[in-house]
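A single protein chain has been omitted; all remaining protein chains appear in their positions.
We call the chains A, B, C, D and E, going by the order they appear; numbering starts again at 1 in every chain.
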Amino acid sequence: MPKTIGVPREIKEDEGRVALSPAGLHELVRAGHAVLVERGAGRESGFDDAEYETAGARLVETAAEIYHESDIVVKVKEPLEREYPLIRRGQILFTFFHFAASRELTDAMLQSGASCIAYETIEAEDRQLLPLLTPMSEVAGRMSVFEGSKCLESPAGGRGVLISGIPGVESARVVILGGGVVGLNAAKLAAGLGAQVTIFDIDLDRLRYLSDILPPNVVTIFSTPYDVRRKLYDADLVI
Amino acid sequence: MPKTIGVPREIKEDEGRVALSPAGLHELVRAGHAVLVERGAGRESGFDDAEYETAGARLVETAAEIYHESDIVVKVKEPLEREYPLIRRGQILFTFFHFAASRELTDAMLQSGASCIAYETIEAEDRQLLPLLTPMSEVAGRMSVFEGSKCLESPAGGRGVLISGIPGVESARVVILGGGVVGLNAAKLAAGLGAQVTIFDIDLDRLRYLSDILPPNVVTIFSTPYDVRRKLYDADLVI
Amino acid sequence: MPKTIGVPREIKEDEGRVALSPAGLHELVRAGHAVLVERGAGRESGFDDAEYETAGARLVETAAEIYHESDIVVKVKEPLEREYPLIRRGQILFTFFHFAASRELTDAMLQSGASCIAYETIEAEDRQLLPLLTPMSEVAGRMSVFEGSKCLESPAGGRGVLISGIPGVESARVVILGGGVVGLNAAKLAAGLGAQVTIFDIDLDRLRYLSDILPPNVVTIFSTPYDVRRKLYDADLVI
Amino acid sequence: MPKTIGVPREIKEDEGRVALSPAGLHELVRAGHAVLVERGAGRESGFDDAEYETAGARLVETAAEIYHESDIVVKVKEPLEREYPLIRRGQILFTFFHFAASRELTDAMLQSGASCIAYETIEAEDRQLLPLLTPMSEVAGRMSVFEGSKCLESPAGGRGVLISGIPGVESARVVILGGGVVGLNAAKLAAGLGAQVTIFDIDLDRLRYLSDILPPNVVTIFSTPYDVRRKLYDADLVI
Amino acid sequence: MPKTIGVPREIKEDEGRVALSPAGLHELVRAGHAVLVERGAGRESGFDDAEYETAGARLVETAAEIYHESDIVVKVKEPLEREYPLIRRGQILFTFFHFAASRELTDAMLQSGASCIAYETIEAEDRQLLPLLTPMSEVAGRMSVFEGSKCLESPAGGRGVLISGIPGVESARVVILGGGVVGLNAAKLAAGLGAQVTIFDIDLDRLRYLSDILPPNVVTIFSTPYDVRRKLYDADLVI
Partner (left out) sequence: MPKTIGVPREIKEDEGRVALSPAGLHELVRAGHAVLVERGAGRESGFDDAEYETAGARLVETAAEIYHESDIVVKVKEPLEREYPLIRRGQILFTFFHFAASRELTDAMLQSGASCIAYETIEAEDRQLLPLLTPMSEVAGRMSVFEGSKCLESPAGGRGVLISGIPGVESARVVILGGGVVGLNAAKLAAGLGAQVTIFDIDLDRLRYLSDILPPNVVTIFSTPYDVRRKLYDADLVI
């Protein structure tokens, strides 16, 4: 059954993402839904209004219109206080909520009468995977190597170590605690830079897969609190 | 013939390097030279005074003592105005000078009567290589990838592109102009991060070597001003 | 219970394959079955009659004998009209049928009273895999790169692009639609040749596996009709 | 001293190349030379007349004009008989000549009074390298793998071997005689396809370099007539 | 419920292993159990008594004390005859037993009234994996390459073949029968040494995974008794 889906502009500080790319929006329109986009919603993500219009969006001027007309509102961050009054009973809100972090938010949503579906709780059909968190973890794992590299530079107060080394100068020793999505992605980048990488995990089958696919400058170690401590002592960077 | 060699603390702003590591100093001492180190000279490079002493240095309190007692003074950066009066006739100064950039420095050194040997002009015996510049170029080439990555992040005003991509999201297109020491080192790191790298150069033999040793996500293109322009248009990052 | 299994010579135009190799036949004989082979059945696949005899076959002169004596007939292609009268009620026919493509074939088989088992419909026990199609797809994916390369050559009317490039000349941009068996195999070969490969798929978990195991000149992109179009515009070759 | 340089259209059968790309022409124009291009000269190489004009060419209608006005004529193939009368005394002809293959051509050029510089004889300054032949050899080495692959297909009368194999089916054994430019380039592509590659050469230092940079499915063997013969016996493909 | 767990010193000839490392012991202590270790139990594995004590063990002087005080006894090898009388009714014995190999051992354990859990029979929850055998198989597969290499040396009576070859001398042909845990681990090491490796297996899906993750000097072949024989004929080393 076709629905009206709305995409408000994110108003939380430092949040530049938008819930739907023009490509995603186009898929929904192809499936028969109407999609409203608040003007400027995609600007900080590099999508301008015209692109959304080409992809099939109807542009509206205010968040109020989005909430008023939509069956489903898709966002990135949880609603802020000034958005609470816009939410309608029976409306579906689809966004990151992290309810455990805010009693106030939880109470407001309960009172709104809306159905709140939190991205962070969506599970894949037959597994423990959290498909909406995986890409965040992939980005986090990869970014952690850049952030760690910055911290090793001396202007940032680090030891003045270049993570990759150069010929004749040793690369950094990077220790990664946990070989899940974050750890795998951190390991790929740190290894790609030539670091000497060690991954600790308690799941031997996971370590077997990691040692099948990662380059040889990644060493895997079955992790016990007793052993990790010794390895950490030598590390330039711990992720 | 044994000499007295002195290592003053660098005083130019933002310069944290030191001319000799304890290991290098130890080599000179083993060869019979006396080496003086100004207290604190290695601190910002992670070498404390005790380490120099263990390696064979005699620690002194002031730069004046260094210049007064040494046959050869080794530094990193060119002397600043307040160091000019310390330099003695017949003394050897070994440091980066970059005389072309400063008439004032050049005149001051001419008047000092010291022999000035500029790191940046040292050539290898039978080649055009500049051995004291190569490691700087290696570091510069590698750092350029980190600096470029930062510039692509949206907080830095970039397009919000993660240079490595993630599964399902394309990695950045990186164009490198020149396949010398800087270019090779930049290519290694950008390729290690999974970027789609293109190197332009006008030396086909160099491109042949690069395509022998670099991973397959580096493409080499013989460079003409006519062709480069078109490729640059598509790039996320140009080094 | 031991059976008599027959292998007729394929008579469809351009079909040079044979249903059983000597090695496969040998396994059936070891398991206690009798296997009949029509003379010359393996010739175009490089297996001569003597090799089948060594492996345990009984050679017969005609397809009629095969169909007359066998409980099970194994073939490669569907029966042609002149083979219809040879098929016996209760006999098992094991071959590619592709019934959907021919009403005439379907009716003929229904009237024959034989049990027809189509290779293309065999499923693995606990998965959606089609084990008899997978090797065909592997070959198809790999051959597609050779066929595509030919099409890029100028004698074949192509752009005169060498898929691998040479040092100083860019390799081809190859776009692969779908990361299943065909796509993976095409990607391996195109990447092995040094092409700049992009795989589109809508299954992120599959793309994650592909990015774990494929070389770095393969980029994976989550596919939407909206995005694919733009990438295709730049491609030299689409598989 | 600025010259007038002319690029006639190639008229030898099956020759679709052109002596100058627009990019190369642009370099000559930037250096102050005038460059004439015969209309249609670049068509079969994918460069249209407009592109040459943009790059700075003056287009002319006939080969006669090219030869009449140019100080230097650059071509791909040697002049054919009907081009002989166009060549002027003192003019420089720069093309592939292969004089050893044709007495008639050699005599004609001697009589023309032109200075003939053969691409195939140009040597690099301080080495035995032939810089204008190397790219031809690179293309030849790479193409040989595609041509060899075609010959292994059964429609082409081959053994029906897929050079790459598939999982469970062995890849082809490829033997390469000589590890020079052709051999190295053939090896890279054959190895990239997963073949089992053996290179024979009599220069151990060259084999050392090859084993440093080629993937592990390339084996190097010091070549003697005595040993090569045995290895050839097993090969699917010899390049 | 906290238990007392005992680790006797192994007394079977040539057995230098110990059932618990200090790290493993530390985990049990953290979980609230008491762990007794016989003095010297870890010596041949490189763990001294002090290390166990630091990790939380109570050291005892004799095996008799271990068996007398422990609810669970963990060992490496099956009990020897002189250990039988120490075992108490109701006690849990956790070790490799291999009952099928010794009627005497089986009867003795039945009479002891202890609960015997054999490492070699422990299965993972939802699969056919044997988690306590996998690491043994990994070590065995890897060691097999070293043992095989020794056998190829001429002092050991071999053909005088260096498994890796050198530039100009072919590496060894290594055939591996079975692509399970042992085969995969043998293949990784043999391939890492540069050998020409062939793996035979009858599970095509496993061969597909192996060809995804192993380097290109590993060829996979679907195995039939008929085909294997021919390949073995050429091998330098069969694992």
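Convention: a contact is a pair of C-beta atoms (placed from the backbone, for glycine too) under 8 Å apart; a residue touches a chain by one contact, two chains touch by 3 or more.
Remember, predicted model here, so these are calculated numbers, not experimental data.
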Shown chains touched by the chain that is not drawn here: A, B, D, E
Residue touching the undisplayed chain, where the options are A:S21, A:S112, A:S171 or A:N185: A:S171
Candidate in contact with the missing chain, chosen from E:A64, E:I92, E:L129 or E:I166: E:I166
Candidates D:A118, D:L132, D:L177 or D:L204 - the one touching the absent chain: D:L204
Sites on subunit E contacted by the missing partner chain, in the whole complex: 16, 44-46, 135, 138-139, 142-143, 146, 149-150, 154, 159-160, 162, 164, 166-168, 185, 188-189, 191-194
Hidden partner interface residues of subunit A, rising order: 165, 167-171, 191, 194, 196, 198, 204, 207-208, 210-211, 215-217, 219-222
Interface with the unshown chain - residue positions in subunit D: 204-205, 212-213, 224-227
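Going forward, only the chains that are shown with their structure count from here on.
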Longest centre-to-centre distance from subunit E, chain (CA-based): D
Farthest-lying chain, centroid of Cα atoms versus that of subunit C: B
Inter-chain centre distance, subunit B versus subunit C - centres from mean C-alpha coordinates, in Å: 57
Intercentroid distance (Cα basis), subunit E paired with subunit C, Å: 41
Multi-chain contact residues (two or more partners), subunit D: 135, 167-168, 191, 194
Arrangement of touching chains [line / ring / star / complete / other]: other
Pairwise chain contacts under the document criterion: A-B, A-C, A-E, B-C, B-D, C-D, C-E, D-E
